[in-house]
Every structure is written in structure tokens, then in C-alpha cells.
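Shown here: the complex without one of its protein chains, the others still in place.
This part shows chain A:
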Amino acid sequence: MSLAAEAFVSQLAAAEPWPENATLYQPLKEDQILLSDHASSLAVQAYLRMCGLPVQVLCRVNSEFMSPSGKIPFIHVGNQVVSELGPIVQFTKAKGHSLSDGLDDVQRAEMKAYMELVNNMLLTAELYIQWCDDATAAEISRPRYSSPYSWPLSKILAYQKQWEVRRKMNAIGWGGKTLQQVYEDVSQCCQALSQRLGMQPYFFNKQPTELDALVFGHLFTILTTRLTSSELAERVKSYSNLLSFCRRIEQTYFEDKSS
């Protein structure tokens, strides 16, 4: 399909209301999903819950390869597939659901800047710890990532993924960092988020935005995932307002809905 035709189809799809049978795909929750993917998936789920859009979560071993961008998660809505938080926010906006409409231009720019910060620091740090820290890669990431496959494909795919991430880390200059430096970066990022949040319930006061969803997705996952060392969670735990922020979103958007 040409680009123009594709754009036309997505315009057409945008006009349709949000269907009841929307689904979100992610890797197997128990045995396969990794910290960074879980964080991204949780961020999207939090965002959709904040928008009040129903979505069913399906776990598939091949979600990464089903995704049009190769990234997790992706949603299947009507006959559209959209992956990652940014495009999903755009997509829901086209359907008339948005959390950031109430913000002015300055706030919106600020929100985007903080979202970039989370993606560049927290997400990259998660990827670094998963694949560049040898202990975590050997004990957690490679076994979990390759769990659905049989030997020798499991080994090939796990090392291929590790190599790919390490190459990316080298490209963005993280290749030479030590684990301690990465923890420092996480602390700095949390410090910035903690200061911005202050005593407000959400980053932009009363109403949650996609930034809240993103921060929640990452921090909640870091706090609740067991890694080879608890250092990462400890760094986040030293910011009490971030902890209560996570608890607040969990209680408001996750516990209520499930009960």
C-alpha cells in the first residue's frame, strides 16, 4: 500500500469509535517478558486506563515480531496495529481521546521534555542493566528472552538480541559506562522527576497525562521486579514522593478496575 493510501486508511480508522475488543500484545508475563518491555507495556496500559479506553492484554511469545516497529507493546484496534506509547497517544488523540488537551503550549513542551528524559535515561538504563551487565544478562535476560525457543535457536536469538542492544549502547555512548555510573544516572533522573512532581498528585497537578503513565510504567516495574541486585529499586525507593505517586496510580487505575 502506498503511503498516501495508508494515511487515508488511518484517517478513516480514526473516525471510528474505540471498539470493545481492542487488544494489547506483550510477551509472556511469567516466563518471558523483560524489565524494559514490561515497563513500556505497563505505561501504555496505564495511559489507556487513564483515558478510560478498555483494552484486553494478551501474552504472545512472538509479540516482539508481531509488532510493526519490533517494539513492545503494540495494540490491535479494529484493523489497525500501533506500537509504542508515542504513536498510541497520537492514535487515541485522532479518535478524540487525549489527556494533555488541558495543557498550554509551555506545559506541553515541558511534558515532552520529561518524557524524553524518561525514555533516554530510565529506559536506556533498564536496557543497559538487562543486556550489558554480564550477571543480569546471563542469569535473567538471556534465559527469559529465549525461553519459548528450543536449542540452538534459543541461544542464537538471545545472543543476537544482546549484541544488538550492546551495539546500540555503544552508538549512544553508553558502551563505556560502568554499572555504578548507570545507577547514578537513574538517581539523577529520579531526582529531576521527584523535584518536578513535588507535592502534587500528578506531574501537572490534578489531571494525569501521558507523562504520568510513562513514569508510572517504569518506576512501578523497577520497584516490583526482582533482579540480580536490588540496587536499582533502592535508588528509586529513596524518593518518597515518587513511591506514593506509584501507589496512587496503582490504586486509582489498577486496583479499582480489577475489583
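The definition used in the following text is that a contact is a pair of C-beta atoms (placed from the backbone, for glycine too) under 8 Å apart; a residue touches a chain by one contact, two chains touch by 3 or more; residues count from 1.
Note that contacts and distances are computed from a predicted model.
> Name the omitted chain as UniProt records it, choosing among "UBC core domain-containing protein", "glutaminase", "Sorting and assembly machinery component 50 homolog, like" or "Replication factor C subunit 3".
"Sorting and assembly machinery component 50 homolog, like"
> Using the touch definition from the top, which of A:A22, A:L157, A:A192 or A:L223 touches the missing chain?
Final answer for the missing-chain contact: A:L157.
> For the chain not shown, which residue from A:V81, A:A94 or A:L243 touches it across the whole complex?
A:V81
> Counting contacts across the full complex, list the positions on chain A that touch the omitted chain.
1, 6, 9, 60-62, 64-66, 68, 76, 79, 81, 149-153, 156-157
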